[in-house]
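With one protein chain removed, the remaining protein chains of the complex are shown where they sit.
Here the chain labels run A, B and C in written order, and each chain numbers its own residues starting at 1.
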Amino acid sequence: MPDLTTRRLENLTDGIFAIAMTLLVLSLDFDKVTTSLTTASLHQLLLAQLPKFFNYARSFLLLAIFWILHHQQFHEIKQTDRGHIWINMFVLMFIVLIPFSTTLVGDYPDDWMSEVFFGANMFIVGFLFSLNWYYSTRNYRLIERSFEAKQIALSKRRGLVTPAVSLLAIMVALVNTDLASYTYLLIPIILYLPWFKK
Amino acid sequence: MPDLTTRRLENLTDGIFAIAMTLLVLSLDFDKVTTSLTTASLHQLLLAQLPKFFNYARSFLLLAIFWILHHQQFHEIKQTDRGHIWINMFVLMFIVLIPFSTTLVGDYPDDWMSEVFFGANMFIVGFLFSLNWYYSTRNYRLIERSFEAKQIALSKRRGLVTPAVSLLAIMVALVNTDLASYTYLLIPIILYLPWFKK
Amino acid sequence: MPDLTTRRLENLTDGIFAIAMTLLVLSLDFDKVTTSLTTASLHQLLLAQLPKFFNYARSFLLLAIFWILHHQQFHEIKQTDRGHIWINMFVLMFIVLIPFSTTLVGDYPDDWMSEVFFGANMFIVGFLFSLNWYYSTRNYRLIERSFEAKQIALSKRRGLVTPAVSLLAIMVALVNTDLASYTYLLIPIILYLPWFKK
Partner (left out) sequence: MPDLTTRRLENLTDGIFAIAMTLLVLSLDFDKVTTSLTTASLHQLLLAQLPKFFNYARSFLLLAIFWILHHQQFHEIKQTDRGHIWINMFVLMFIVLIPFSTTLVGDYPDDWMSEVFFGANMFIVGFLFSLNWYYSTRNYRLIERSFEAKQIALSKRRGLVTPAVSLLAIMVALVNTDLASYTYLLIPIILYLPWFKK
C-alpha cells in the first residue's frame, strides 16, 4: 500500500489529539464538585484548582507542541506506507496516556515516580515523533525530492528537543521533583534559539 | 511555516467543540440515575432536570455562537502561521473548560464564585477569539487583500460582544447571581441590532 | 454569510454523532465490573447485559437512521446560512442527550416517564431534522434548482416517519411501556413501504 494518502491518518490523529486535550481537564478536581458541598468548602476547592491549572496548562501546551510538530511533518509527508502507519499508531498509543500521566503528576506533585512516569510518557511520544521523521525522510521515502536537505536536518534537530528535555526531566525528578516539573520550560526556550530556527 | 493551510486546525477545533458540546450533558444529573431508585425519587430527579436543562442549553448556545464565529473567521482566513496557531491553541485550552464551569454553575446557581468562574471562562474565550481576528486581519496578515475594510471592522465589533457581556455578567454576579445568569441573553440581542449587522 | 460551505457543519455533526454513539455503551452496566466481583456474580452481571444490549442496539440504530438522514440531506444541501446553522445546532443539542435517555430507559424499562423521556428526545430530533429539510428546500433556498420536486416531497415524507412514530410511542408508553419500546420497529418497516421509497 505505498500510494495511500495521509488524509485519514491526519483525521484519526486530530480526533485523538482533540479527545486527549479534552480529557486533560480530568486532572482538575471538578469531579469533586458535588451538590453536597458547603459554600466554604466549594470556594476552597475552586481556589485549590489554581496550582492544578498550571499542571493542566503544561500538558496542554506539550500536546499543542506535539500537534504542531505533527502538522508540520505531515505538511511535507505526501503519502504513507505500512511502516509509517505503524509508527503513527504507536505515537497515538502513547498520546492517549498523557491525560492520565497528567492527572497522576497533578495529584502527586512531590512523588518522584509520578514525575518519572510523566517524563517517560513525554520521552516516548517525542522519540516516536523523531522516528517518524527519520523514517519518512530517509532516502526521500515519503517526501518530495525537492525538499531541501538543510530543512530535513533542521526538523530532525527540532524533533530531538522534546525527548532530550524529557530525559533530562526524568533524571532531575530523581533528585528534585519540583525542579523536574519546570524542566519542560526548556522546550519552548530551546526551540526559539537561533540554531534551532534555521 | 507561513504557508500551512488551515484545514487541520479546523479539524482539531471541530473535534474539540464536538466533545465539549457532548460533555455539557454532565451538567445534568443523569449520572445520579442508578438502578436502586424508587419510582417516586426517579420522577423527582427527572423533573429536577428541567431548570438544569436551561443551564445546559445556555452553555450549548454560547458554544454554538463561538463555533459559528470560528467558522466565519476561518472562512476568510486562508492560511496560518506560528502565532496564529498558538492563539488558537489557547482558545481550545479554555473551550474544554466550559463543560466544567457549566456543571459548576448548574450545581451552585446561587454562589457568586461559580458565576464569576463561568463568566471568566466565557470572557477569556471571547477575548482570545477577538485577538485571533485582530492578529489575522492586521496588515492583511492571513486574509486576502480583497477583503473589505468595512467587513473587517464589523467582525471586530461583533467579536467584542461576548467578552464585553461576560465582563458585565461577572460584575453583576458580585451583586445578584440570578441576574448574572440572564445577562448572557444580551449576546443574541446585541448581535441582532442593526449597528452590529452591517 | 449566505455562501458558507457545509463541510465544517458536517465535520462537527460527524464528531458529535461519533461521541454520542460511543457514549451509548454507558447504558450497559460495564462500569459495575469491578475487580472485587466473585466469578459467579461476574457471570451473572455479564448475562444480565443481554437484554440491555437490545436497548443499546435500538438507540444505536436510531442514531444510525438519523445520521444517514443527515448524510442524505447534506448530499443535496450545497451551502448554509445563519438560520440553517442554528436549526442544526438545535439538532445537535438533542442528539447529545440520546445516550442519557437510553441509559434511563435501560435502567427503568417499566417506568412510563423514562419511556416518555426517551420518546420526547427522539421526537424532537426527528422534528428538527424535518424542519431542516423544509427550511433548506423552501424556494430552493440551499439546494440546486435542478433538484426534482418529486424527490423533495419524498424526502419530506420519509423525514416525518421518525417523529410520527416517536409521538405514537409516547402515547403507547402511557398505556403499556413494554409495547412502547417495540413501537420504534415501525420506523424501518414504514421506510421500506413502496410509498416511502419513491
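Throughout what follows, contacts are C-beta pairs under 8 Å (C-beta built on N, C-alpha and C of every residue); 3 or more make two chains touch, one makes a residue touch a chain.
Everything quoted here is computed from the prediction, not taken from an experiment.
Touch with the chain omitted from the figure is made, among A:G15, A:G119 or A:P163, by A:G15. When the full complex is taken into account, the listed residue touching the unshown chain is A:Y108, out of A:Y108, A:F147 or A:F196. Considering the complete assembly, subunit A touches the hidden chain via residues 1, 4, 8-9, 11-12, 15-16, 18-20, 23, 82, 85-86, 89, 92-93, 96-97, 99-100, 103-104, 107-108, 111, 113-114, 117. Counting the whole complex, the residues of subunit C in touch with the unshown chain are 10-11, 14-15, 17-19, 21-22, 24-25, 28, 30, 33-35, 37, 39, 42-43, 46, 57, 60-61, 64, 67-68, 71-72, 74-75.
We adopt the following convention: only the chains that are shown with their structure count from here on.
Set against the C-alpha centre of subunit C, every other chain centre is closer than that of A.
After Cα superposition, the angle needed to carry subunit B onto subunit C is 90 degrees, rounded to a multiple of 5. Chain centres here are Cα averages; for subunit A and subunit C they lie 37 Å apart. Within subunit B, contacts with two or more other chains are made by residues 11, 15, 18-19.
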